[in-house]
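Here the complex is missing a single protein chain, while all its other protein chains stay put.
On to chain A.
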Amino acid sequence: MEAIVKNVERTTELLAVSQTETVQRWDKQTLDRAFQWTQYCQHVYTRFHANPTVRDILEKQLQVTNESLRTTFHGYTDITFSDLSQCQHLLLVGLLNNAAVPSSVVKLLFDTITVGGKYKDATGHCIELIEVKSACKVLSAIYLKRSTSFPGPDADVLGMTLMEMLDILLSPAAGGSKVGLAGKLLDNLLQTCGENENFSGVVAAALLSRKNNKTAAATTKMASEGVSFHFILDWLQQHHSLLHNMCSTLPIGLLMDLHQQSVRFRVTYGDMLKQWGSQLEYDVGEGEWVQMDTTDGVSFKTLSDHYRSLLGACPSTKEDVERELTELKVADGDFDVRGLSVWGDLLSEIGQL
């Protein structure tokens, strides 16, 4: 443990040094070693990010190191524990932005690697980055179904990563104290990107990742499979606006997938729809159902689209939906006149194909 703490401290110092003039003396060996140390730190992060005890120790050490480095290096940016996962990237950015780095070192980073050379040393590191990024751009341009298929590959990767992280945090072996960490993780993520589409897509991808990853699920413990899924749904219920955002902005087809996959989601989704329905008011002048509060609802048309898709999902769902809407209509007085019950109007709307 001490060794790890020491190594992390050294690497933090290394990162600070890499942004100063000392790098003038760097050569291939120094560069390779620096990259290996950052790789090590990334590994430390992966190993211990779910372990609060170790994480605390390392965070405390980092605070101390940051203090001393702040006094030594002008313009120093603090390194936190979560920064350790980006260690290599930070080193790279620091080096490329540092004019004192010898051109021979920079040339190494942009050297073309021969086939078979892997991520072991720093040579060609930047070329690999460029190759991968440009390949991604080209291929996403030709991915036909990009617009119709959701989530896209980027949301998909993030969703799967999120699910994996939650699995680790919530697995029975980890113990109950991790639930707090898991909640904190999701809160952090939400805070970071606000309630924009990105995060909704990622959450949806995370929920769907079980369906797509059947082989992996078969080999891992069944216990955690449902746990992370339910955890996310629980958390979503507490963050109502995100849930609303998800249900209103994501393609309906995606919601149908989730609907088919999980009973729990069916309930959540169904409640959401009912809530939207109850927020609609009939405008006699226009002869339309309009939203009372435009920020937190959907239009009548959107709502009927959702219900229509539900009808098409599967026969049992069709029956349930019709029954539910009928019950609600009856509760409103069971009139067949337009404008008196949103549920009655919905029923007649979706009844017409």
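One rule holds in what follows: contacts are C-beta pairs under 8 Å (C-beta built on N, C-alpha and C of every residue); 3 or more make two chains touch, one makes a residue touch a chain; residues count from 1.
Convention: contacts and distances are computed from a predicted model.
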Per UniProt, what's the omitted chain called: "Magnesium transporter", "Dynein axonemal intermediate chain 1", "Large ribosomal subunit protein mL44" or "FA complementation group C"?
-> "FA complementation group C"
Contact with the hidden chain (one of A:Thr112, A:Gln237, A:Gln260 or A:Ser348) = A:Thr112
If the hidden chain were put back, which of A:Asn7, A:Thr20 or A:Thr161 would touch it?
-> A:Thr161
Among the options A:Thr20, A:Asn198, A:Gln261 or A:Thr326, the absent chain makes contact with A:Asn198
Among A:Val54, A:Leu189 or A:Leu340, contact with the omitted chain is made only by A:Leu189
Kindly state which of the options A:Asn51, A:Gln86 or A:Ser171 is in contact with the chain not pictured.
-> A:Gln86
When the complex is taken as a whole, what residues of chain A touch the one chain not shown?
-> 42, 45-46, 49, 82, 85-89, 92-93, 96-97, 99, 103, 106-107, 109-110, 112, 115, 126-145, 149, 153-154, 156-158, 161-162, 165, 188-189, 192-193, 196, 198-199, 202
